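Scroll down for the structure; my scribbles are underneath it.
A single protein chain has been omitted; all remaining protein chains appear in their positions.
Letters A, B and C mark the chains in the order given here, with residues in each chain numbered from 1 onward.
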Amino acid sequence: MAIDLSHPAEVRELAERTRAFIREQVLPVEDQHDGNITAAGGEKLRVELQAAARDAGVFAPHAPVEYGGHGLGMSDRAPVFEEAGYSLFGPTALNIAAPDEGNVHMLAHIADPEQKQRFLEPLARGEVRSAFAMTEPAPGAGSDPSALTTRAVCAEGGWRISGHKWFITGADGAGFFIIMARTSGEPGERGGATMFLAPADSPGLRVGRHIDTTDKSMIGGHCEVFFEDLLVPESAVLGEVDRGFDYAQVRLGPARMTHVMRWLGAARRGHDVAVTHVAQRRGFGSRLGDLGMVQQMIADNEIDIAATRALLTRACWELDRGEPASNATSIAKTYAAEAIFRIVDRSTQMCGGLGVAADLPLARLAREVRPFRIYDGPSEVHRWAIAKRAVSAAKRAQRDAE
Amino acid sequence: MAIDLSHPAEVRELAERTRAFIREQVLPVEDQHDGNITAAGGEKLRVELQAAARDAGVFAPHAPVEYGGHGLGMSDRAPVFEEAGYSLFGPTALNIAAPDEGNVHMLAHIADPEQKQRFLEPLARGEVRSAFAMTEPAPGAGSDPSALTTRAVCAEGGWRISGHKWFITGADGAGFFIIMARTSGEPGERGGATMFLAPADSPGLRVGRHIDTTDKSMIGGHCEVFFEDLLVPESAVLGEVDRGFDYAQVRLGPARMTHVMRWLGAARRGHDVAVTHVAQRRGFGSRLGDLGMVQQMIADNEIDIAATRALLTRACWELDRGEPASNATSIAKTYAAEAIFRIVDRSTQMCGGLGVAADLPLARLAREVRPFRIYDGPSEVHRWAIAKRAVSAAKRAQRDAE
Amino acid sequence: MAIDLSHPAEVRELAERTRAFIREQVLPVEDQHDGNITAAGGEKLRVELQAAARDAGVFAPHAPVEYGGHGLGMSDRAPVFEEAGYSLFGPTALNIAAPDEGNVHMLAHIADPEQKQRFLEPLARGEVRSAFAMTEPAPGAGSDPSALTTRAVCAEGGWRISGHKWFITGADGAGFFIIMARTSGEPGERGGATMFLAPADSPGLRVGRHIDTTDKSMIGGHCEVFFEDLLVPESAVLGEVDRGFDYAQVRLGPARMTHVMRWLGAARRGHDVAVTHVAQRRGFGSRLGDLGMVQQMIADNEIDIAATRALLTRACWELDRGEPASNATSIAKTYAAEAIFRIVDRSTQMCGGLGVAADLPLARLAREVRPFRIYDGPSEVHRWAIAKRAVSAAKRAQRDAE
Partner (left out) sequence: MAIDLSHPAEVRELAERTRAFIREQVLPVEDQHDGNITAAGGEKLRVELQAAARDAGVFAPHAPVEYGGHGLGMSDRAPVFEEAGYSLFGPTALNIAAPDEGNVHMLAHIADPEQKQRFLEPLARGEVRSAFAMTEPAPGAGSDPSALTTRAVCAEGGWRISGHKWFITGADGAGFFIIMARTSGEPGERGGATMFLAPADSPGLRVGRHIDTTDKSMIGGHCEVFFEDLLVPESAVLGEVDRGFDYAQVRLGPARMTHVMRWLGAARRGHDVAVTHVAQRRGFGSRLGDLGMVQQMIADNEIDIAATRALLTRACWELDRGEPASNATSIAKTYAAEAIFRIVDRSTQMCGGLGVAADLPLARLAREVRPFRIYDGPSEVHRWAIAKRAVSAAKRAQRDAE
């Protein structure tokens, strides 16, 4: 046993194939659509891109093998997802976009055989999309999940769910929803949540407006969703009643890391565009790429890319060992979200006026990566959690020493 | 004689009136248009907003009194322009948007009486808009103006101008252009440029596509402009032949500072939106605005606002004294562009998911202020100029000491 | 009335004289002592340096004219104190070092005629030094003054004071102490403090060890001080009983700003040393000062110097108008302390190995300026106060709007 940072040969090959597929078949389509996937046109495009990914042998790297996937663990997903993220449309093409990718992960862990057949299989195969209905407008569940207000109460034949969600990614056009609702306790208590599965056409489930966010590449948008006396059967309960917050953890850690993988690919693209630009362009009697202040931006990007990857490697390894890895994923997510933002921002700066024009993809990338410092837990919330653990450990150490 | 930082009473009153006008009459219109002014619909809107500004007694604070303006110097413009910038449409309403505001400033300094009557007066009164045609695609004049390639050659009855410009703000719908063209020397030489005045309908002057930049609030957009054997008379020469780069300096210093004033207003709006948000919203058992990490963002915004204003005060005072103020304006511009970006970015972060949604104006503000770190000289070019002066001064001091 | 940033001619001349005096007479002495003033050798040195300052006509720029000073207000102190701060020994030479300078300021405002004659006059004339005994070890008064635990109780013929202070600057060798003690209320309450004057040789007043801090240039060090049943007469009360916290504010705002002035001078010296170094030295086929990454450090230093000065100008102007200026001084102090640290740090970096060696004064400057981010209120405490004001203002604005 010794430190080893190399991926198996088949993973390296899959990453290489993904790289070629993205460059040859996906980037041109993204440019043509200026990085926007709308709910309507998006569905058609999604089917086409996924067919191409299947043909290229790169479809569903994360999904269980029995459902047509490659069955990769977290560590091995990293290089493949990063290559997919190089295009904003890449994750959709490989069926590894949020929230479907995280939902596949969670359903594979928690769903019962019938639920797997009915929901997981078509999702893994790209036949439907899904949504994860968790976040609510204030004063409900936002950065602080314990504020959950959506309620499910026992009813004849199952449960009745009432509540208002928003920022529900992919809701418009999703085939089914995973719904987080409070089955006991009061908002503010860290327990009492349950997850439910509901087809999109269930009476009482209504998708509202698209929230007009700065990012535009998520198929199905970020929507408001209303549950108005939505009746679901007993069999809709995912896992056990009142364990929803525990299951959310199963989803959250890995989902954070796959977000990092994808956005790191996007950041690398921005960096590549900028370095290519300054390697050609001249000014002030020099190649731009040979000017010290430009070199500093390039080097800082390289450092940020390397550090993001290194922290990701650590967190994925912990997850693959079955550890909760809460600290490692919080650290990697926080660093990555800020680093990715910086990388794209420096790349913009290196390209001058072109950096803020649609002639290059940098403005598009900038608008896509900014929310990552907020989505999946704002940096401030992760820092709070990291610090709390450190202070608790220091108190324990002191008590032990006394 | 002693340090005094107070503005005359009439300036303070004008700033107050502007503040009220913007809040009551302009912000609602901006929100309704989501911060976008298009060239076409924009013209109608501009006329309406400017009429309202005239009624409110806040129109053209910078323009000479004989043309209906308030005749304010640079120092006194600061508080008024900052209030106007609080709305993205405010500068247009007051007729102090780029590039018209800078063109008024320059024409008042350089134009001859006939040119003033024909071009300056209608511009100051808001009857036409204008454009300043300087920047060119690579390898032409960009961050480094000496790379100027557009040429004007002597011709029967005047000059013939040929060249290709881009990022020409306000070009679509402008009534006339101030054109920077090389009348002697070669690209790379720091001299030999001349400024010309040309009505927009001159044969050989063609406005091309709008460059699709991240900012959307500039009326007339940022366009490509082509001069194809454009013939202008002798009387079109602004000031003297071959002194264009000198005149550009007359325009650049003040124009940088009025940009700072306006964008500072925009940043302050973002900050106000965020502080109002965290003053109401609760989470983690506390008012958000009482959490330490949020307090840190608020305080850093306050510091950035104060420092921007303080550096602006210094630079404007130097300009009002008739100094070239190159160093002071470079320092103020560089600090301000980065501070304004940070302020809006922190404000976004404080508002969480809403910060990246159109429900609040922060995403809009973010997309508007980002280019200011590039427009009007990228931060890197200003830093280079600042450092060169410091190193030269050190060498001189050493020689003197020897 | 209009913005004016120029100092009166006599102030500019005093600043110039100070500049020459520091360079010619003080810097050589500082270098010789490697920036260390010990309590013992320091007293002799202080007397010599102050005699030289008197001869040069630059002694006591801040002190009332009737006591031999120049009587400058806060705004006019700025350029003079900055020149004095260029040498770590400069403030001692001019008799404007902490805490004497702040004590002169406060006594001039609060002391009664007899107290002025007995304490202020010899202090202003440089015949004695003084100390301000406020801060206490945990859990007493530190960043949070309301935690004050030192007590003064009524006694036959005056007050009996008991308590333990530390980080008392200049205590070793001081002629008298201004003591902050609680005369009513309990630790944690924001009131109930009184200031007392006590000669250093009062029985029950004991100066303990020098705390071995990273900064070494303060004459009399930072010491522990013990009050063991120290008896002071009624006439020792400075101002009124129970108003000590109010008086501390009178001292604190200006004292923060004069700290900024002095340390800004020190930072400018570091910058000058570095720019002179890179203007001469060559490497990588270029003058170091022409390399982009070095230019960036130089420019950032210039920006930090300019912004510090500009924020200082604002705060001093408010203070001179008689405003409490709490927000302006908190902003200026916080920005300055961090900027000064950055300036010295970048200057160190520019000088490479020499930057961390005693061959240049940079390591010395670095060790002196670091504590300023902590002394006089840590940056975090100032940020907290700034944010609290902003949030309160937002709440008020909202209430008014409703």
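The working rule: a contact is a pair of C-beta atoms (placed from the backbone, for glycine too) under 8 Å apart; a residue touches a chain by one contact, two chains touch by 3 or more.
This is a predicted model, so every value here is computed, not measured.
For the chain missing from the display, the contacting residue among C:46, C:259, C:333 or C:383 is C:383, taking the whole complex into account. Checked against the full complex, the candidates B:28, B:157 or B:292 give a single residue touching the omitted chain, namely B:292.
Within subunit C, the residues in touch with the undisplayed chain are 135, 138-139, 142-144, 147, 166-167, 188, 211-215, 222, 281-285, 291, 293-294, 348-349, 352-353, 355-359, 363, 366-367, 370-371, 373-375, 378-380, 383-384. One chain of the complex is left out; on subunit B, the residues touching it are 291-296. Although one chain is not displayed, its contacts with subunit A can still be listed: residues 1-9, 75-76, 272, 275-276, 278-280, 287, 289-290, 292, 294-296, 298-300, 302-303, 306-307, 309-311, 313-314, 316-317, 320, 327-328, 331, 334-335, 380, 382-384, 386-388, 390-391, 393-395, 397-398.
Rule of thumb we're sticking to: only the chains that are shown with their structure count from here on.
Using mean Cα coordinates as chain centres, the one most removed from subunit C is A.
Inter-chain spacing, taken between the CA centroids of subunit B and subunit C, is 40 Å. Computed centre separation for the pair subunit A/subunit C is 51 angstrom, with centres defined by C-alpha atoms.
Shared interface positions of subunit A, i.e. residues touching 2 or more other chains, are given as 291, 293-294.
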